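I have placed the structure first, in the form of structure tokens, so that the comments after it can refer back to it.
The complex appears here minus one protein chain, its other protein chains still in place.
Chain lettering (A, B, C, D and E) follows the sequence in which the chains are written, and residue indices restart at 1 in each chain.
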Amino acid sequence: MQQYDLPIEELKRYKPNLTRAEDFRDFWTSTQAAALGHESNVLLREVAYPSNGVNVYELSYLGFGNNVVKGWYAVPKSDAPHPGLAVFHGYNWSYEGQIHEIVNLALHGYATFGMQTRGQQGSEDNLISPHGHHAGWMTKGILDKESYYYLGIYMDAVLAMEVLAQRPEVDSSRIGVTGASQGGGITLAVAALSKIPRVAVAGYPYLCHFRRAVDVAQSMPYLEINQFFRRNMDPMVEETAMKTLSYFDVMNLAPWITCPVLVSIGLIDDITPPSTVFAAFNHLKCPKEICYYRYFGHEYIPAFETERLSTLKRYLQDCTVPQ
Amino acid sequence: MQQYDLPIEELKRYKPNLTRAEDFRDFWTSTQAAALGHESNVLLREVAYPSNGVNVYELSYLGFGNNVVKGWYAVPKSDAPHPGLAVFHGYNWSYEGQIHEIVNLALHGYATFGMQTRGQQGSEDNLISPHGHHAGWMTKGILDKESYYYLGIYMDAVLAMEVLAQRPEVDSSRIGVTGASQGGGITLAVAALSKIPRVAVAGYPYLCHFRRAVDVAQSMPYLEINQFFRRNMDPMVEETAMKTLSYFDVMNLAPWITCPVLVSIGLIDDITPPSTVFAAFNHLKCPKEICYYRYFGHEYIPAFETERLSTLKRYLQDCTVPQ
Amino acid sequence: MQQYDLPIEELKRYKPNLTRAEDFRDFWTSTQAAALGHESNVLLREVAYPSNGVNVYELSYLGFGNNVVKGWYAVPKSDAPHPGLAVFHGYNWSYEGQIHEIVNLALHGYATFGMQTRGQQGSEDNLISPHGHHAGWMTKGILDKESYYYLGIYMDAVLAMEVLAQRPEVDSSRIGVTGASQGGGITLAVAALSKIPRVAVAGYPYLCHFRRAVDVAQSMPYLEINQFFRRNMDPMVEETAMKTLSYFDVMNLAPWITCPVLVSIGLIDDITPPSTVFAAFNHLKCPKEICYYRYFGHEYIPAFETERLSTLKRYLQDCTVPQ
Amino acid sequence: MQQYDLPIEELKRYKPNLTRAEDFRDFWTSTQAAALGHESNVLLREVAYPSNGVNVYELSYLGFGNNVVKGWYAVPKSDAPHPGLAVFHGYNWSYEGQIHEIVNLALHGYATFGMQTRGQQGSEDNLISPHGHHAGWMTKGILDKESYYYLGIYMDAVLAMEVLAQRPEVDSSRIGVTGASQGGGITLAVAALSKIPRVAVAGYPYLCHFRRAVDVAQSMPYLEINQFFRRNMDPMVEETAMKTLSYFDVMNLAPWITCPVLVSIGLIDDITPPSTVFAAFNHLKCPKEICYYRYFGHEYIPAFETERLSTLKRYLQDCTVPQ
Amino acid sequence: MQQYDLPIEELKRYKPNLTRAEDFRDFWTSTQAAALGHESNVLLREVAYPSNGVNVYELSYLGFGNNVVKGWYAVPKSDAPHPGLAVFHGYNWSYEGQIHEIVNLALHGYATFGMQTRGQQGSEDNLISPHGHHAGWMTKGILDKESYYYLGIYMDAVLAMEVLAQRPEVDSSRIGVTGASQGGGITLAVAALSKIPRVAVAGYPYLCHFRRAVDVAQSMPYLEINQFFRRNMDPMVEETAMKTLSYFDVMNLAPWITCPVLVSIGLIDDITPPSTVFAAFNHLKCPKEICYYRYFGHEYIPAFETERLSTLKRYLQDCTVPQ
Partner (left out) sequence: MQQYDLPIEELKRYKPNLTRAEDFRDFWTSTQAAALGHESNVLLREVAYPSNGVNVYELSYLGFGNNVVKGWYAVPKSDAPHPGLAVFHGYNWSYEGQIHEIVNLALHGYATFGMQTRGQQGSEDNLISPHGHHAGWMTKGILDKESYYYLGIYMDAVLAMEVLAQRPEVDSSRIGVTGASQGGGITLAVAALSKIPRVAVAGYPYLCHFRRAVDVAQSMPYLEINQFFRRNMDPMVEETAMKTLSYFDVMNLAPWITCPVLVSIGLIDDITPPSTVFAAFNHLKCPKEICYYRYFGHEYIPAFETERLSTLKRYLQDCTVPQ
């Protein structure tokens, strides 16, 4: 794969208009109010893990609509309080190896919670869609913002921040969020919708600028949306679905973020096209930095791992005073 | 693709042991009892369709757990009563053109109902799984037979038979079931679980002999199950999931079918491997016939369409006396 | 596959110059005169088909150069006269299931003839090319318009209209033509070259604007022409072949059509590129409509099937008075 | 591609029964009699070619049914008479560079004629099939041995031997035949059907043991036959076609060859499976040798080029006395 | 990819004969003597890395033939001595992210050295081959054991053990070796050729049972060997090369290993076929365990990561007394 999206000079200034609906702010204000007003029922179950440096738990709590959200929680054995870190995984991914990633971040000194995204292998998904969808989750409930799949995930993640902030071993003034792909999109959404994060590091974030994504992405899962449109003969379906997506578009949420943000993108990424990522990035109003990589696609980028660890360390470890 | 499964001589005698659990019969007896004891709430909404020979409706009813199940219902304009026909579609497919298939069968003289399978584009899926799954539906709720995705579908289909039998324009003694791939699997499951069908025609049926399917299928969607096993480090997961699947395995249900059955399979089918289809077919105890095609894979087979129409006509149209 | 051809706004106004040779009109005038002046020798052989609503025949007649052209002919059992319909199939396709398509259209009320295109599985091809060609038919006889493969097909199709118009059970004032891909191209060619059709419905028509097609098509069979050029070291070959193709280019024939035309095209069609289809469409001078589909390629489009049936019904069934 | 056919030990003894029909010998006796009884009308047209060592011509003659067969004819400028060599090209191939191959063989000392196979780019194909076929030529006229495509080619090739033997500059007692793939199959067929060849060198010959070929070949063009069977709903078609093929099966012709034969085959050849080649080779009764190559597929094999040139030189150059 | 190699029951007893040449032991005895008798010239250069728990260095030393071998060396900041760990990377891989893997193992408590394999991105390769090779390294110098590429790597790795054992911060009685794919093969080779390792953990090891590997591997890089054989017309080349490989075949080295060994293999691994791995494993005479995974190919296997960390911890951390 060679470059297929805009050249880097255009990407840097690519800032399409937001596509927020009139009730965008109202929707999120009332949704968050509803989400936060319930008991979390946090439960910890210790998990054997072959490492001397951390304690590992399966942590569960009640998410949006009281589903049971699970995840791995790894805590350094050194003296508390620790800075906290919430990690979100990629699409259709989950447990596959994630426990090791969580432990490694804990070995770096963070009380780290890796949320298992609802529906995707780990946690219960209790949102019921009044209509069917294409295989995958991108179009589950897409005809109404109240039933859309990512409503549950965004709110589960916001609640995860609350859970982390209330842990006694965590310094609630030093909590960060991070993830890549779907996890990068959730990272930015949480940074916009929760007051807790002090820093957000998003690798090649998904869920940005859907309108362009369906036109330029070359590989799944954005294309599930295209597939959904193929299955419906009613032309209103596309308009309705696009309106729903506008509420969950990270580009539309981006201006609300206030904490520092670090983003990465590979310039030959054919799953989360660079222009969709820059579209969101260019709407950020917070302290921000983007690392782009000419020769990388949608994949682990070693050089960015150093940047990620540096940024997390700077904002969560090197200062012990709240920012 | 060339032949990769057993040669035809071995297929003809391939009859592995059933994998029924001890409570197999009890499970289905109690499940059916529960399913049948509720109101159907059948609603019809007329749909404009450019044909002089049929009336077309969107028909909905309450399915298993009271979800709203929708489908196309096409009725010949000629004098009632008509023989009835229930049609089930393939996996991840749904609306895409199905209305025309339903209409064409109605033009052949059947009051035809094409059920939109829950979750897959058309109908509401209200079963909540306590755990996540791989993209698609094969592993949704797979760790417990009470939450497994196909429980809802099988029961929705059994209820569709009731709905059809109670339609005033339908001769309830002449109702058939048909479908291909997933629809072929559902066809056989319904023929086993409902007393209503007088004939069942299943094209390259899916959902047969899961244990072998995960080992020999070359293409999705059986392989979603394999993918699910990759995501779980706990070895008990495979055993638990395989037990759940045993309840829904069409091979295990096959001996209960009493109406005549016609089955097709392409010998180079890499999605529903021929051996899985023969495994189920060889356990049928009813009048039965199988058409196999050396040069066809998982696809529409024109020669079988003639066989299908002949068989439906023979059992549903050529005799007007109940069999 | 994502969009690779012109954007829809440009497609709508894409109207390249015609590439007619000076003797374009003369060629077709004399060719048609020659084609029409012979006996048709229509023969019908009844075919068993499991449907109560239609009679099905294999119909044969003498085509261009007196080859035997065969096809399926299905006639409603209801009272004659019926509107007539000629159907043309896709490239390298033929019998595969076509009989069912013909029957289904007859069940809609049309005396329907599905011509088996010469050479392609069904009918005899008696045009002899003085030179060889690439596998397939696109370059058979391509160095001379008198020996080019599609000369036979276009004339066979024109003669099919005559055969249909002379059937006693057909109302010769209500005959339509339809087909997709190669069948769509033939549909438009016949509408231009025969006075008989009252309406033409062409799905993603092939055989349009060859000069652009060889440059933008991504998949066979236009690319057979490119392959042919690879095999010839003589640079005159390309020029000569392109001149031959100009006589058969549906874009050049389009202005002659007078009956209403309905066309479809998927915007990600990589076999019959959208620009080649719009090039022909934009040269139509008759009542016309085009349905384009953003998320479809070269494939069956369910929503268009409704449009097709509606248009045929409007012009062939809803009025019984000749237009 | 790794080995997929029989292991070498089994290949060496793989000798399935011949599949000759009862009138196999009669058919070829009468066919050859008919073919040989006509005027050849040999014409030469000199062609400019940038080499000092050879004269190059386009040579044409009348083939089977009086079609015009063309080819390149290259003659060494050294003193005549020269040994003669007929070369047959691969399927769907023809002119592409073949002139250089012909010239190079002439530079080795042979008066070399490269026949352009009828229909395939070069020569006129005047056999008319009463039915259509799949794209390509494998099934053209396949329902009757009198109209089958390779009838024309085999006889054209036999006639090419006559043409070559009658050239004044050729020593008719030293004429060889060679070719690869389709050309290898024709080479063996000609060696069986003509008395002229003194040696035959066939690279990975095609057209051997069709019954097995359709079952084990992984890539075109044998699979055109499989595709043809898909397009016909009538089960008699396969039987009829297979009987036709039996007349042209090089395995059935092999026992008639009397001149020495050298054959090559790559053991990972997925187009002409090794077992089909050994099936023919093991039925040869003449002096014979086979070179097999573990790491080669259907492709140019440099080591065999040395073997080929050695064998041709031994039988055609190193002895000047007729054998 | 589905299973293509032997079934698990056969794998468990698959123990082909060793292919050691007569001077196998002599070769390695003299080679090691030569390798160990030189100065190491260890140099450390501190590298900035964003972690509070480790110090990271680029460590270099003189390898086999005095090339400069480089690698990452990460040391826990906690009190020395630490257990030591040598890590070897996969084929054609190197720096790409490896620094993070090294650091993470150091965070687990090991003074960890990740050797950059010579030639492959990282370190100097000073072995000169008297002949060329196929792209890649598998056939570099393959015609003589003294020039074969892996001679340098195996000896560099043996020397890495010496370097590690001599580090003041390392407890030389608690040093392990680990790696996957090529790194797994090197891990086992070093365990056989060096006295230092106390435990070896090899993920899906490469370089085992070459004779079978070239026959069953489906994907590079074993197939470089096959490609090399294609390029040589001399049949002796294969025999000579296979003899060279026998000295480096981990299967032949396996019986020399005395420390405990843990191995993993995915049963659908098409790069290092399961049978090649079991062939080596079944020749081990030391305490040993193999974890096999039905649904995994040549890839990171999360469940095995837990096993790997457990085994390393057991032998290197849980006992502080030398074994």
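The rule we apply is simple: contacts are C-beta pairs under 8 Å (C-beta built on N, C-alpha and C of every residue); 3 or more make two chains touch, one makes a residue touch a chain.
Owing to the predicted nature of the structure, the values given are computational and were not obtained by experimental measurement.
Novice: Thinking of the complex as a whole, which visible chains are touched by the chain that is not shown?
Specialist: The chain that is not shown is in contact with A, C, D, E.
Novice: Which is it among C:Asn226, C:Thr258, C:Asn282 or C:Ser310 that touches the chain not included here?
Specialist: C:Asn226
Novice: Which one, E:Ser129, E:Gln218, E:Thr258 or E:Asn282, makes contact with the chain that was left out?
Specialist: Residue touching the absent chain, from the options given: E:Ser129.
Novice: Please identify which residue in E:His82, E:Arg118, E:Lys145 or E:Arg308 touches the non-displayed chain.
Specialist: Of all options in E:His82, E:Arg118, E:Lys145 or E:Arg308, contact with the hidden chain holds for E:Arg118.
Novice: Of E:Tyr4, E:Phe27 or E:Tyr95, which one is in contact with the hidden chain?
Specialist: Reading the full complex, the residue touching the unseen chain is E:Tyr95.
Novice: Even though one chain is hidden, which residues of chain A still touch it in the full complex?
Specialist: Against the left-out chain, chain A lists 2-3, 294-296, 302-303, 306.
Novice: List every residue of chain D that touches the chain not included in the displayed model.
Specialist: So the residues of chain D touching the missing chain come out as 49-53, 95-100, 104, 107-109, 300, 302, 305-306, 309-310, 312-313, 317.
Novice: Since one chain has been left out of the picture, which residues of chain E touch it in the full complex?
Specialist: Considering the whole complex, chain E reaches the absent chain at 68, 92-96, 99, 116-126, 128-137, 221, 228, 230-233.
In this text, only the chains that are shown with their structure count from here on.
Novice: Going by C-alpha centroids, which chain is farthest from chain E? Tell me that one.
Specialist: Relative to chain E, the chain whose C-alpha centre sits farthest away is C.
Novice: Please determine the option from A-C, D-E or C-D whose contacts repeat those of A-B, over half of the contact pairs being identical by residue number.
Specialist: Repeat of the A-B interface: C-D.
Novice: Taking each chain's centre as the mean of its CA atoms, how far is chain B from chain C in angstrom?
Specialist: 38
Novice: Please output the residue numbers of chain B that touch at least 2 other chains, ranges allowed.
Specialist: Residues 95-96, 99, 230, 233, 302, 306.
Novice: Touch graph of the chains shown: is it line, ring, star, complete or other?
Specialist: other
Novice: Which two-chain combinations qualify as touching?
Specialist: Applying the touch rule to all chain pairs gives A-B, A-C, A-E, B-C, B-D, B-E, C-D, D-E.
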